[in-house]
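A single protein chain has been omitted; all remaining protein chains appear in their positions.
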Amino acid sequence: MNKRRFKEKLAYSFLITMISIIVLSICLMFYFIISRGIRVINWEFLTQMPRKAMTAGGIFPAILGTFYLTMGAICFALPLGVSAAIYLNEYAVQNRLVRIIRISINNLAGVPSVVFGLFGLAIFVKFLNFGVSILSGSLTLGILILPTIIRASEEALSAVPNSFREASLALGATKWQTIQKIVLPNSFSGILTGAILSIGRAAGETAPILFTAVTFYSMRLPKSIFSEVMTLPYHIYALMTEGTHPESQVPIAYGTALVLVFLVLGLNLIAVILRNQFRRSKKW
Amino acid sequence: MKSKQHLKEKIIKNIFFLSSLSSILFLLGTSFILFKEGLPLFREIDLKTFLWGKSWYPTYNPPEFGLLPLLLGTLWTTLGALIIAVPLGVSAAIYISELATPKIKDYLKLAIEMLTGVPSVIYGFLGIVVLGPWLQNLLDLPIGLCALTASLLLALMAIPTITSLSEEALFSVSKEYKEASYALGATRWETIIKVTVPAASSGISTAVLLGMGRVIGETMTVLMVAGGAAVIPHSFLQPVRTITATIALEMGETVVGSVHYYALFAIACVLFIISLALNLSADYFLYKFRRTSR
Partner (left out) sequence: MVDEILQSKNDLKMQIRNLNFYYGTHQVLKNINLNIKSNAITAIIGPSGCGKTTFIRTLNRMNDIILGIKIEGDILFDHKNIYDDDIDVVDIRRKIGMVFQRPNPFPKSIFENIAYGLKINNLTVNKGELRERVEIALRGAALWEEVKDRLNTSALDLSGGQQQRLCIARALAVQPKVILFDEPCSALDPIATAKIEELIQELKEKYTIVIVTHNMQQAARASDFTAFLMLGELVEFDITEKIFTNPSQKITEDYITGRFG
């Protein structure tokens, strides 16, 4: 008996060690980014153009570029993704085509992001001749986040009780009226959560936009959707790999990393809070 | 009146239907583009030279396009990452699902969820400025950016996927199994290891496969920290180069329509096929798990 107890204790200590390693790594990561990043962040850093071949100045164009790209991506992916989810959850019957659609969504979610970059390069940049631009990058990122949006929206739609749909139909509402007036309003916060998570994901991606949207250094802000942009994640990469003055560029990279992490995790946190609030306030 | 409304309903339904086809379109479109741009490579070199070629020198004269160093670089870093991430991730899942108090459980889940959100470029950056130099000192290496550095960071990226999906699988194991085990006089740990974990095993397999998929397709981290040498790896302390990193690094410098351009699409095809296979097997295990857990 004692031996069994001992074994159990040993096993628990092992598990606790393992989880401590994970938690410690997370803490260390944030410690480095926050403690080093906070030193360079000030109002000028956030609102100024880079100067002296990126060894001084701010990161404003990168912030703006990330904003443009993610907004473009969500404008493209959200309507498409929500429509697809509505079809799958409200209209679709279980047949082979629907199974293929679902398998495609799962596999699309697993495609390496750099492969989307190649797709974007071949289709948007070259074939449709959008060039390396905000438009090409947004569309590429949009495809990347499409599976996430479809899944989150479908989950939100299926959480709406069927009795609501029945009640609406029994009052003489058409299917579309029921979806529009009953189903969508009641799944709104779930869809919003998915959209916010997707924005966070798109904001942090680098590989898909390497050949479709970004430029290392831009003297001026983007003028139209056909302009190249700087973005936060690419800025970090560029500073670390193409710079020649590490002593002044590493601190800037730390600052950029902090801004990016703050942005992405902030969005994640909002999504989590929103989701929990929604679950708690739900009465049905 | 009736037919007008009917028509409207029909149009709306078809709009939604077409939208749902978009994912098929993008998946097929992606594979079509990859093969269309990748296959012309084999007009220049034969398939065997590509698959078994031991060196990748795209800019030499004549250039060599051997897949092997890149493929092994990918597999090497992935293997390293899984060796680290699977024990850590599954242990964490067991702890969260079976042992943690509700409050600790919430905090740990939140922490893991936050880890999912950290962009890969951040891992790469920390690899260059913190982990690489630290490993270099610790192990007295000539260079800190090597397969091991990449594997450690990739492991950290795979942990959220592995932990959260495994935790879900463990959580959904029926309480009755566990109670039956307790009733037979098993300790909590014996129940976990002999009843709960085996019952969740196909769910855990899905988690590991999807974690692996995330690692194999990861680009920025390996691009920044793996060292970048396109040679066949012999040790974890050596710089390596993965398929993804090669594409990211070299695509910007190639001329569209050159042999090099085709070669990069060809290695992307290989990557695409690997990740497709991983996803399909993950789907299979998930299907199996859902059937047995009913």
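Letters are used for the chains, namely A and B, taken in the order the chains are written, and counting of residues starts over at 1 for each.
Definition applied: a residue touches a chain if its C-beta (ideal position, glycine included) is under 8 Å from a C-beta of that chain, and two chains touch if they have at least 3 such contacts.
None of these values were measured; they are calculated from a predicted model.
Taking the whole complex into account, chain A touches the unshown chain at residues 93-94, 161, 163-174, 177, 181-182, 186, 283-284.
Assume only the chains that are shown with their structure count from here on.
Centre-to-centre separation between chain A and chain B, using Cα means, comes to 17 Å.
Chain contact summary for the complex, chain A toward chain B: residues 4-5, 7-8, 11-12, 14-16, 18-19, 21-23, 25-26, 29, 32-33, 79-81, 83-84, 86-88, 90-92, 100-101, 103-119, 121-123, 126, 143, 146-147, 150, 174-176, 200-201, 203-207, 210-211, 233-234, 236-237, 240-241, 250, 253-254, 257, 260-261, 264-265, 267-269, 272.
Listed in rising order, the residues of chain B touching chain A in the complex are 5, 8-9, 12-13, 15-17, 19-24, 26-27, 29-30, 33-34, 37, 87-88, 91-92, 94-96, 99, 108, 110-122, 124-126, 128-130, 156, 159, 163, 187-190, 193, 210, 213, 216-220, 223-224, 244, 247-248, 251-252, 256, 264-265, 268, 271-272, 275-276, 278-280, 282-283.
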